[in-house]
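Every protein chain except one is present and positioned as in the full complex.
We just call them A and B in the order they show up, numbering each chain from 1.
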Amino acid sequence: MAFGSFVKLFMPKDRVFYGLFEEVTASLVQMSEVFKKAVSEEDYARRDSLLKSLEELEHKNDEITHRIFIELGRNFITPFDREDIHFLATSLDDVADYIWGAAKRIVNYSIHEKDAITVGFADIIHRSVNELNKAVKELRNMRDLRSITEACVKINSLENEGDELLDKAMIGLFSSNINPIELIKKKDLFQMLEIVTDKCEDAANVIESIIIKYS
Amino acid sequence: MAFGSFVKLFMPKDRVFYGLFEEVTASLVQMSEVFKKAVSEEDYARRDSLLKSLEELEHKNDEITHRIFIELGRNFITPFDREDIHFLATSLDDVADYIWGAAKRIVNYSIHEKDAITVGFADIIHRSVNELNKAVKELRNMRDLRSITEACVKINSLENEGDELLDKAMIGLFSSNINPIELIKKKDLFQMLEIVTDKCEDAANVIESIIIKYS
Partner (left out) sequence: MAFGSFVKLFMPKDRVFYGLFEEVTASLVQMSEVFKKAVSEEDYARRDSLLKSLEELEHKNDEITHRIFIELGRNFITPFDREDIHFLATSLDDVADYIWGAAKRIVNYSIHEKDAITVGFADIIHRSVNELNKAVKELRNMRDLRSITEACVKINSLENEGDELLDKAMIGLFSSNINPIELIKKKDLFQMLEIVTDKCEDAANVIESIIIKYS
C-alpha cells in the first residue's frame, strides 16, 4: 500500500466540513459582490434585475447549509465541537438570508433611487464577508492562527462601522422632512443591512471560539 | 412479575419527552384552528373574542414547554440529543408565541376588516402545524421515517409559500395609497405571520436532524 493511500485511508471523514464551510463563505462573497454592484447601479431596472439574481445564490447557500446539518447528523466525529459547527452554519446562513432580505426590500418597496447609506452598508458587508472567507479557509490547516484572529478582529470593527452608519442614517431620517412611507421603507432596509453585519460578527465569534479551543 | 410490569419497569423514563412534544404540537394545531377561524370571521367582535381566547392556549403551551425543560434538566438519558430537544422545544414554543403575537396585533392595532393576506397566512400556518403534529407523533416509534421526511418537506415548501405571500403583500402595501398608520399595522402583522412559518421550518429542521442521526 502506497503511503498516499495509507494516509487517505486514515484521513478523517470529518474533513468534509471544511469544504462545505468554504463553499458557504465563497457563495457569501459572491452574494456581497452582486449586492454591492446592484446598489451602486444608477439604472434601477438593471439594479432590480441584479438584486433578483440573489435569490438563486441564496437558495444555493441554503442547500450547502442543509448538507452541513446532514453531515453533522451523520458524523459522530467532527473537526470542531458540534455546537460550534451548528452555530457557525446557522450564522453564515443568516448572513445570506439577511442580504437576500435587504435585496427583497429594495425591490418590493420600490426604492428607486441609489443612496449613500445603502452603498456604505454594501461595502461594509462585502469587506466583512471577505474576512469570513479568509478565516474559514485557514480553519482547514490551523497553521496561521494569527491571520484568523486578525480577520475576526476586522469583522468586529466592521460591525462597529455598521452600527455607526445606522446611527447616522437614523438621525438623518428622523431629522428630515421625509414622508412617513418613505421613512418606513428606508428604516426597515437600513436596519436589515445592519443585521447582516451583526450576523457576520456572530460567525466571527464562533470562529474565534473554535481557534481558542484548538490553540 | 407479569410481563407488562416487567416491561414497564424497564421502560425508559426518557419516553416522557414524546408525550410532552405531542401535547405541544396538539396545542399548536388547536391554536392554528382558532386563529384561522377568527381571521375568517366577518364580525369583528366575534373575531376579537376568538383571538383573545388564544392567550389561554399560549399559556398552556408555555407550561408544557417549561415541563420539557425541567425533564431535560432531570433526565441524564434522553431519546434524542439534548441539544435537539432544546432546539425543538424552543422553536415550537416560538410558533405559539408568534401566533399569539399576531393575534394581539390584530386586537391592539384595531385591525377591523377581514383581509385575504391574513386568511392566506392562517391557512399556511394551519397546514404547517398539522404537518409538525404528524411528524412529532411518528418520532415515538421511528417506524415510518418516510412520512416524517415528507412532513418536513411540506413544511419547507409551506414556508416558501409564506415568503411569496409576504412579498405579494408588501408589494401591494407599498404600491397602494394606504395611509401610513394603516401601512404600519398591516406590515407589522404580515411580517409576524411570516415569522410563524419560519419557526415551523426551524422545528422541521430539528426533526429532520433527529431522524438523520437515528436512521
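In this section, a residue touches a chain if its C-beta (ideal position, glycine included) is under 8 Å from a C-beta of that chain, and two chains touch if they have at least 3 such contacts.
Computed from a prediction, not measured in an experiment: that's the story for all the values here.
Chemist: Of the residues B:Lys37, B:Lys60 or B:His86, which one touches the chain left out of the display?
Modeler: For the chain that is not drawn, the touching residue is B:His86.
Chemist: For chain B, enumerate the residues touching the unshown chain of the complex.
Modeler: Within chain B, the residues touching the omitted chain are 69-70, 72-74, 82-83, 86, 104-105, 108-110, 179-181, 184-185.
Chemist: Considering the whole complex rather than only what is displayed, give the residues of chain A touching the chain that is not shown.
Modeler: Chain A touches the missing chain through residues 83, 167, 170-171, 174-175, 180, 183-184, 187, 205, 208-209, 212-213.
Just so we're on the same page, only the chains that are shown with their structure count from here on.
Chemist: Measuring centre to centre with CA averages, how many angstrom lie between chain A and chain B?
Modeler: From the centre of chain A to the centre of chain B is 28 Å.
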